[in-house]
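Dropping a structure here in structure tokens format, bear with me for questions.
Only one protein chain is missing from this complex, and each of the others stays in its spot.
For clarity, chains are labelled A and B in written order, and residue numbers in each chain start from 1.
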Amino acid sequence: MFNKEDNALLDDNKGTTRREFIVRTSAFTAAITIAKYPVKTIVDKINQPEAGNVVVTINVNGKSKTLEIDARTTLLDALRENMHLTGTKKGCDRGQCGACTVLVDERRINSCLYLAAMCDGSKVTTIEGLGTEDNLHPMQQAFLKHDAFQCGYCTSGQICSAVGLLKEGHAKTDDDIRELMSGNICRCGAYQNILDAVKEVQNA
Amino acid sequence: MYPFTYIKAKTNKDAIAAIGSNTNAKFIGGGTNIVDLMKMNIEKPHQLVDITSLDLKKIETLSNGNVKIGALVRNSDLAYHKTIAEKFPMLSKALLAGASAQLRNMATAGGNILQRTRCYYFYDTATPCNKREPGSGCSAIKGYNRMHAILGTSDKCIATHPSDMCVALSALDAIVHVEGINGERTINFLDFHLLPGDTPEKENVLQQGELITAIEIPSSSFAKNSTYLKVRDRASYEFALTSAAVALDIHNGTISNARIALGGVGTKPWRAKEAEQSLINKKATTENFSAAANVALKDAVTYKYNAFKPQLAKQTIISALQMIGGNNG
Partner (left out) sequence: MDSIIGKPIDRKDGPLKVTGKAMYAAEWNIPNLAYGITIQSTITKGHINNIDTSAAEKLKGVLGVMTYKNAMQLHTLSGSDPSSGKFAEKDLLPFQSERIFYNGQHIAVVIAETFEVAEHAASLIKVTYNEEKPVFDINQPEAKIYQPQQGLGGTQVQVKRGDAEQGMSNASTKIEQTYNTPVYHHNPMEPHATSAVWNGDTLTVYDATQSVFGNKNAISTMLGIAPDKVRLISPFIGGGFGSKGFMWANSILAPMAAKFINRPVKIVLERTGQMFTCAGRRSFTIQKINLGTDNGGKLTSVKHETTSETSFVDEFVEPAGVATKMIYATPNLDITQNIVRLNKGTPCPTRAPGEAVGTYAFEVAMDELAEKLNIDPVQLRLINYAEKNPDDGHRFSSKNLKECYEKGAQSIGWSNRNIKPGSTKEGNFLVGYGMATATYPANRSKATVRLKLYQEGNAVAACCTQDIGTGTYTVMAQVMSDALGLPIDKVEFKLGDTIYPQGPNSGGSQTMATTGPAVRAAALTVKSKVIKLAVADKKSPLYNQTEDAISVDEGKLFVTSDNLKGETYSQILTRAKMPLVETEITTNVSTRETQKSESNPTTKQGGEQGGQGQQSGGQQGGSKDESKDNPFVKQDQDLDRSNVAFHSFGAQFVKVLVDPLTCMIKVDKVVSIMDVGQILNEKTAKSQIMGGAIFGIGMALMEGSVYDENTGRIVTRDLADYLVPVHADMPTFDVQFTNVKDEFISPVGARGAGEIGITGITAAIANAIYNATGKRVRDLPITPDKLIV
């Protein structure tokens, strides 16, 4: 059966703060087994990459990371699978939903249609880079306040998109915001609340 | 996705040389279409040449008043560019009617011209498609063809050209600048895309290894009074059921010059020259707009599920013309 430690982590974490919850759950997964097959990702020394691979250096959320990855890897998969930054979501993998929206050099894009190889030298900001639970970005704070999400799966993309939208500066009216946020589908239907959140930050 | 080698080109010459005569090599710019097609195993290049570092990102007004748009200008930058928004509102509006803000931040002008159809069957590799696999048959003609073309079709292919931007470019008589191993040349936009005919897999006149470097838009008296109207099932982030890029030059209530191009109905961006001619020296009235719309759609051939398109396209033209010509009964 499950070892005592595992149970303790998920069962009896009395009154955990959210931060503790994360630390403990990640400790829990680490406790299962130890990696036997280290997928070659973050590399120290750049040698000649294997055939079909590329070596890229990307500044992710302020930290420079050098990866040797399959040239086919999208930025989305590089973030989620290679760097374990799973805040960026895969909803359709075809540029049809916006869940994977991140900021590349401060512009919002769909990371599912963006090859990581093309990000060499770029600055990428994901949801994890906007703010933390203890220090939320104003847009994250506004989403929380206005209940601008339900299941939470499109939320990272919505927030990154909204940050990009305000930076672009083309939205003047409610209808502009609605139109320019239309690349982010929310199946739970939090659209009205998202609009309210974006407006609050815009007017702040 | 099939494996490929990836290289980044620094100059046009590097890029062109890297492709050379290799028919399994492709340029990648914004990536929004080719990466999608590669994921679907529709495009299987062995080599990708990243052209995003090339110096093709400028929008400049030439001495003759024409505007030259670098092939790597992103759709959003193009749409919001002051010159474009003021001189060619239909282009700006067409761009903003396409895709989403994120995709427009990625997609390039050159790539937009090359984007491939969204035909359901083209995208589903488990089904026959003459465009994807020449000779395999067309699943759309006898299948579900609600989104399909009614103009320029053949018995091999009825796939709709998906671009909004291209509809405006066709109305604006744009010129495509390309560069290849044998040097530079220009192609009139109206000649750039090919009708499917017997070879739907061949979509344009680009030769092996040619790189689109710029799109030039001639200055005109009519482009300032233009618009783009797109009709679709949802309000945004969708391909057109029908669309119209229209421009009118009106003097003393009489039309001296007109442009009408259609989207969502043609196998290529559809310029309706005969309809334009029918408006010359006419008053800008709904009756005349309606007559022109009838001319524009007179050759339409419909299929089981898109029989509505001629009428919807006509009403789209009328509505668009009313926006710029006034609603005069």
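Points worth noting:
Note that a residue touches a chain if its C-beta (ideal position, glycine included) is under 8 Å from a C-beta of that chain, and two chains touch if they have at least 3 such contacts.
Everything numeric in this text was worked out from a predicted model, so none of it was measured.
Touch with the chain that is not drawn comes from one residue among B:K57, B:K202, B:R232 or B:K283, which is B:R232. Touch with the hidden chain on the side of subunit B covers residues 1-3, 39-41, 118, 120-121, 123-124, 126-127, 139, 142-144, 146, 229, 231-239, 241, 308-309, 311-312, 315-316, 318-319, 322. Mapped onto subunit A, the interface with the missing chain covers residues 1-2, 7, 10-16, 18, 21-22, 25-26, 29-30, 32-37, 39, 70, 72-73, 77, 80-81, 84-94, 96-97, 99, 126-128, 130-133, 136, 140-141, 143-145, 147, 149-156, 159, 175, 177-179, 181-195.
Please note the rule applied: only the chains that are shown with their structure count from here on.
Listed in rising order, the residues of subunit A touching subunit B in the complex are 52, 54, 70-72, 74, 93-95, 98, 101, 107-110, 113-115, 117-118, 120, 161, 164-165, 168, 170, 178-185. On the subunit B side of its complex with subunit A, the touching residues are 1, 3-6, 8, 28, 31-32, 35-36, 38-39, 48, 50, 52, 76, 80, 99-103, 105-106, 235-237.
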